[in-house]
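All protein chains of the complex are present and in place, except for one that has been dropped.
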Amino acid sequence: MDIAHFLDILWLARTPILKGLGFTISISLLAICFGTLLGIFVGLALTYGIRPLRWIVRGYTDFIRGTPVLVLVLASYYVLSTIGLDLSPFQAGVLALAVFCSSHVGEIVRGALQAIPKGQTEAAKAIGLTFPQTFAYVLGPQALRQILPAWVNTAAEMVKASTLLSIIGVAELLLRTQEIISRSFLSLEFYFFAGFLYFIINYAIERFGRYVERKTAIPS
Amino acid sequence: MGYTLNFAAVWRSFDLLLEGLALSLALALGAILIGAAIGLFTAFCLISKNGFARRPAGIYVTIIRNTPILVLVLFTYFALPQLGFRLGKIESFIFTLALYSGAYLAEVFRAGLLSIPVGLREAGLAIGLTEIQIRTSIIAPLMFRNVLPSLSSTIISLFKDTSLAAAIAVPELTFEARKINVETFRVIETWIVASCLYVITCSILAALMRALERRLSVPR
Partner (left out) sequence: MTNRLRVAAAVAAFAMLPSLTAFAQETKSKLDEVLARGHLVLGTGSTNAPWHFKSVDDKLQGFDVDMGHIIAKALFNDPEKIEFVNQSSDARIPNITTDKVDITCQFMTVTGERAQQIAFTIPYYREGVGLMLKADSKYADYAALKAAGSAVTISVLQNVYAESMVHAALPEAKVDQYESVDLIYQALESGRADAAATDQSSLAWYMTQNQGRYKDAGYGWNPQTYACGVKRGDQDWLNFVNTALHEAMTGVEFDFYAKSFKTWFGKDLTPPQIGFPVEFK
């Protein structure tokens, strides 16, 4: 491995790499935003939904969680276009990741809500709160405390999963890296470098998650 | 939209997909068994008061958890031989996945270990068990029961991660699916069938784990 040669090529390729990094981050952000909105609905439906709705949503999350993300990405790009929904690779990829994210967030929300002892709902009822009030003042805030740290970790998952969008031609960090490799043939060095960049991003997210966890912990 | 689904080509190669699925399961099983051993050992290190045990374990978990697994897979297969560490394709992938799952399982086990009351260890000491005996016959089994729910989700995501073995030409399910795609270009049909195989397998795994959970649960 010739370090000087590698650095030389790395410097020449700085713009594509930065662009790829930007794409990776925006894909992840979009997927997390949409996925979280959908995921909250999923979580609420799983916990409080009427039975048929609960079954449908349960089927949805089970199917999504049982499928590798790679397959979700390919399906959203190709299968949707056969039913007339023509999405660009970027849109299709974000959709797949958002769907993936929603099943994660849904489970987190459900877990957090169900972890709250039943007595609290009963106590709220006893003092005359309606269900929306109970949710807003009693259940919601407590659940949020549990949800936030796990939710931050989901963000790291999204960043890692965004690598799969390279398969449908979204020019994120991994595809940019592969493009440089196909020109320079330094696959080892550049895969390693890409791994390093992903590590930095995810490590930052993880630290942030720890911080949130500390902030939301019940003071003892 | 002018595209007619035609599964004939996929059914013709269905045996290939099933063979791939069998290999996926074998890869996951091998990785989980080794990974569980690594994870348990790491978990004991993580809760150890000795910094020489704790810190390397912490670094290992942090690095692995924050790097996309695809990079790890490629690195083990292509970089390590240059450093004199040579494994076959399948062994190399199992090694990587075991290392990867070890980091995740370590966190799972750590949480389980922390949930075990100190009194049990003291009770063990009181009846004259050694430190090793306490860990293997009291703490580990109890911890195992406590962590079953999170263990089952780790196992399922591990099974899905076997799809990445396709990158180093291990003929598991995703590899076979891609192979059929290249041959027939029936991409949509192939992914539908492959994803159903994944979902069904995951549901079976989940059901097995739930049955195990029920069997091992503390009678109330």
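Residue numbering begins at 1 within each chain, and the chains themselves are lettered A and B in the order written.
Basically, contacts are C-beta pairs under 8 Å (C-beta built on N, C-alpha and C of every residue); 3 or more make two chains touch, one makes a residue touch a chain.
Everything quoted here is computed from the prediction, not taken from an experiment.
K.L.:
Have a look at B:L25, B:A167, B:C196 or B:M209 and name the one touching the chain we're not showing.
P.N.:
Candidates B:L25, B:A167, B:C196 or B:M209; residue touching the omitted chain: B:A167.
K.L.:
Give me the chain B residues in contact with the hidden chain, please.
P.N.:
The list for chain B reads 1-3, 78, 81-82, 89, 166-169, 175, 178-179, 181-185, 187-188.
K.L.:
So that we can see where the missing chain sits, which residues of chain A does it touch?
P.N.:
12-13, 15-16, 19, 78, 81-82, 86, 89, 167-171, 175, 178-183, 185, 187-188
By definition in this document, only the chains that are shown with their structure count from here on.
K.L.:
Suppose each chain is reduced to the average of its Cα coordinates; what separation in Å results between chain A and chain B?
P.N.:
Centre separation, chain A to chain B: 20 Å.
K.L.:
Of all residues in chain B, which touch chain A in the complex?
P.N.:
The contact residues of chain B facing chain A are 1, 3, 5, 62-63, 65-72, 74-75, 78-79, 82, 156, 160-161, 163, 174, 187-188, 191-192, 194-195, 198-203, 206.
K.L.:
Could you pull out which chain A residues touch chain B in their complex?
P.N.:
Counting only chain A, the residues touching chain B are 62-63, 65-72, 74-75, 78-79, 81-84, 156, 160, 163, 174, 187-188, 191-192, 194-195, 198-199, 202-203, 206.
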